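Please read the structure below before turning to the comments.
A single protein chain has been omitted from the complex, and every remaining protein chain is retained in its original position.
Labels A and B are assigned to the chains in the order they are written; within every chain, residues are numbered from 1.
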Amino acid sequence: MIYLILLPMIAALFLIAFVRERTIRSSYTAISMAFLSFITSAAMFYAYFSDNLIENYSWFKIGGYSFQISLIANNLHLLMAVVVSFISLLILIFSIFYMRREKQKRYYFEMSLFIFAMLGLVISDSLILFYIFWELMSISSYLLISFRYDKKPASDAAKKALILTKIGDVSLLTAIIILFANTGTFSITSILSSLSTIPQIYVISASILFVIAALSKSAQFPFYVWLPDAMEAPTTVSALLHSATMVASGVFLLVVLSPLLQASGIFPYLLTVSLITIFISSLLALDSVDTKRILAYSTIDSLAFMFLAVATLNADGALFYLIMHAVFKSLLFLLAGELLILFGTRNIFRLRADRIGKPIFYIPAFIGLASLAGIPPFLGFFAHAALSYNFSIGVELLFSIATFLTSLFSFRLFFTVYRYKGTGRVREDITAKIPIIILSVLSVAGGFSLFAFNSIIPISYSFGLFLLFDSIVALLGMSAAYYLYFNRNVSYAWLGRRLKSVFRGWTYDRVLTTIGLAFTRFGDMVGSFENTLRILVDKLGSLSLSLSYHSRRLQNGDLSSYMVIFIIGVILLMILLLGSVKLW
Amino acid sequence: MVDLVYLLVPGILGILALYLNKAANLRIRASWISYAAMIATVLIFVSGVITGFSGFSLVISRAIDFSILFALNGISLPFLLLAVLLPILIFPSRRYDIPEENTLFDTMFLLVYISLISMFMSSNLLGLFMFMEIALLSAFAMIFLWGNRNSFSSAMKFLIFTQISSMLILTSFLMIFLYTGSFSLYAMQSILRSMNPAYLIPIFSLVLISALIKFPVFPLHEWMPDAYFDSPTSITSMLSGLFSKLGGYVLLLFIVFLMPRTVSYFSTPVMVLAAVSAFYAAFVALSQRNLKMMFSYSSMLYMSVALLGMMSNNPIGIDGSIFLMVSYGFISPMAFTLTGYLKSQTSTDDMSALGGLMRKLPLFSLFFVIAVFSSIGVPGFSNFIGEFLVFLGAFKYNPVFVAPILSLIIATAYYLYSIKRVLFERFTSAVKKLHDLDAAETIQMGVFSSIIILLGVLPYIIINSINLGGI
Partner (left out) sequence: MIPYSYVFYLTSALFVIAVFGILIKRNLINFIISIEIIINSALVNFAAGSYYFGYLNGVSYALLILVIAVFEAAVAIALVVFYQRITNSLDMSSLKEYRG
């Protein structure tokens, strides 16, 4: 029964692929099917509330092993399904506005493919099925990022994204192989319940590989470079994939597998990596001038918060933050997309000059950015409450600094772009307005669902001193941003220049590119070795040819030389024969 | 019950019909006759799968136990599927290199077709050898006759290497005859299995080396780049789709049925060799700027991975390697056909001379992307299942041997590079006068894709037909 959630999206894929655009518009197909998926997930969520249903289908059998496909329906997974389908629905509606001038069929097909993959991922209980959907998401991300393929940045970005996430995919596959070889099953629930039977070396290695996979998919250090470049994709793609869903699947993986990771003791290292990521991304966000790039770095930042929560054994807090983040981040991306379509630029300084004034533009932006910063009473505030439940003092301190930086760069964006209270007369579609309004409302009111959340998934939160301190810090950040950026622009270009001279121009991006080039160079070396081998074989061939040429010269038709050889042969024969007979 | 020899009847009739056509000037299009023969074979095969096959035996010489014995063994069905189905899909691409209405080509193609089918059905080793040789020698002739300017030396290299490997196989068969007194797989199975595996090491090593040459696997692979590059598109597809499996099939017969306990002596060194070869092929492919050469080395990569699975000494690895061979046997002809199409349109297959084709050739781009993605191992396509099972089997043998999975990252890199150069970015002038795939080519590519996706989603089609228990 659980597969019913996926059925509408599969139908969407077939319909979009094989039905002409003129008969049924692909956008309507995608939206209606996404709506069906949403209804189905919501219905299932209601029906199977606090149940735990697992359905197994046998895919194929080899030897004594049965490769199964299992789907799971419990609160966690179905809630994710509801969230994913809801956000996807809203973004698809927005796409009608955003993509109205583009060739649409490919876009809606790939979006439907992505939604199918993400939905499948969140309801999988079988690791191999999980991997299949994980990889399908990588592929649809690649296809979508390269949507404007005739521009070099887009095709390069897509290639970089796929290669980096492929490293994660391969790690994931290896981890799955390790677990299957040790337990004989792919089912996550069975594996987690039989953890003690797996030798510790495999628990550790599988955990490391799972973490690598999550880090690469969720664009954390050291894999984060693909996400800012992935902003070459259409903004709706960024809203769906690179903020709300795909990049969150890394977090989801770790949340589902946290018993395994806990048993391997990898969490302290994850903590460190997350903290590094937070600071790198915040600083880079402060330095960017492109709306989507800032949002990309903020996504990396928020994901790092989630990893932080997972690493402090607060997986449910991470999950809550994930869901809330999906809401406000997609809102922000949709707004950025709207600005892009209406004003044709992503540069925050050029947007400033456009005199955007109407409230419909800046109120949702404020709501979204305030949620991002963690300012009460918006969504982010409650999300921070859930996140920080298990933080130790040191982490709390660092987290506060992170909150300050986050608030700073968020409101830098706000105050730089939405400065003027002008009389801009721009119109936009209803299809653009509706998703934004819905998401904004959710961002304001949704926070209070934290209290109700406990009945869905047990979650702990504390509205204690730290949270108060954190909100104050966030407000401080906002004021600092106002002071620094509202009527002027404090630029850190000097810092950037100093750092560049220290590292002699070696940005991290360049490091990775150099590593990639090193592989290519090594490939060239091997290739030239191969060429010399080929020439060697050819030389051997010509050697035998010359040998035959020279021996052919014996057959020259000259009777005297024949006779010479004949006589010599006869003499040799005689010696051989007579030598065996004692004559003298 | 369909007698296995009926699979050959349409082919033989086809050859006769072709010559009749030429001799009597009947003016029937030769390609129609070939298609009809091949499609008839497919139909017979399908009806045989449904109703069951029965064996066929024709004794030629009792003294040396040479007979043509057709019977299915546990692993022959997947290969038979490949041998029956693939050539029909490859045949349309002959028009890229071979002038229209060439009866000689059609005849030789049908000859290769029936000899490959016979080889996979043979239960008598001498018969198997005979059919293999017929196929290989015909392939040599076809490479030479319709290939590039350099095709003579490439064809000679192909011939010499594969003849050496055939000599080694024949030697091992003769050694088996000395031990068991028979060439028939049934008769020798019980005797060989009860022998001390250490005595069988020489025979196995001969078969192994011969398979290494045929796959090809580093370091005996040097015939491959030139042979693949200098032959016409359809022959390259046949080479990489079917001929590279010949060595694997014979090796599998030995591994699974005849000498299962001897494999453990060879597993570790050969798996190391396969891993090295996989990385080697991946890196060389990375350095290639020519599309056809890139696909050739990629073919070598996947054959090395299949070898890894074969020697892993457990059923998951062996099933995985069979699946990988069959699945890649459909993917790589698709890739080569696309390259051939491209070459016929733009007269180049050098990636640096191409670009921006996605705009002009949407259908081509779609199938190119499908071919690349299925090759990388994207789930939903068949290669994923094969790769996954192989690595699982390799890991079960020894966790170290999962390392070649990293070569998939390199594969992704060079494949994506090729997509970027060929499909994305700006046009280059070589590309301006093009037309997209026509109806026949679209159907051809569509059938390829459907098979690949079908096998990817429903792998049990192949896996259930493999029976590793006994012959």
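Some points to look at:
Going forward, contacts are C-beta pairs under 8 Å (C-beta built on N, C-alpha and C of every residue); 3 or more make two chains touch, one makes a residue touch a chain.
Here the structure is a predicted model, which means the values were calculated and not measured.
Contacts of the undrawn chain with the visible chains, over the full complex, involve A. Only one residue in the set A:392, A:555 or A:580 touches the chain that does not appear here, and it is A:555. Interface note: of A:397, A:517, A:536 or A:567, the residue touching the hidden chain in the full complex is A:567. Against the chain not shown here, chain A presents residues 555-560, 563-564, 567.
The definition used in the following text is that only the chains that are shown with their structure count from here on.
Residues of chain A that touch chain B in their complex: 59-63, 65, 128, 131-133, 135-136, 139, 142-143, 146, 149-152, 154-156, 158-159, 162-163, 166-167, 170, 173-174, 177-178, 180-181, 516, 519-520, 522-528, 530, 533-534, 536-538, 541. In the complex of the two chains, the chain B residues touching chain A come out as 153, 156-157, 160, 219, 222-223, 225-226, 280, 282-288, 314-316, 319, 356, 358-359, 369, 373, 377-380, 384, 388-389, 391-392, 395-396, 399, 402, 405-406, 408-410, 412-414, 416-417, 419-420, 423-426, 459-460, 463-464, 468.
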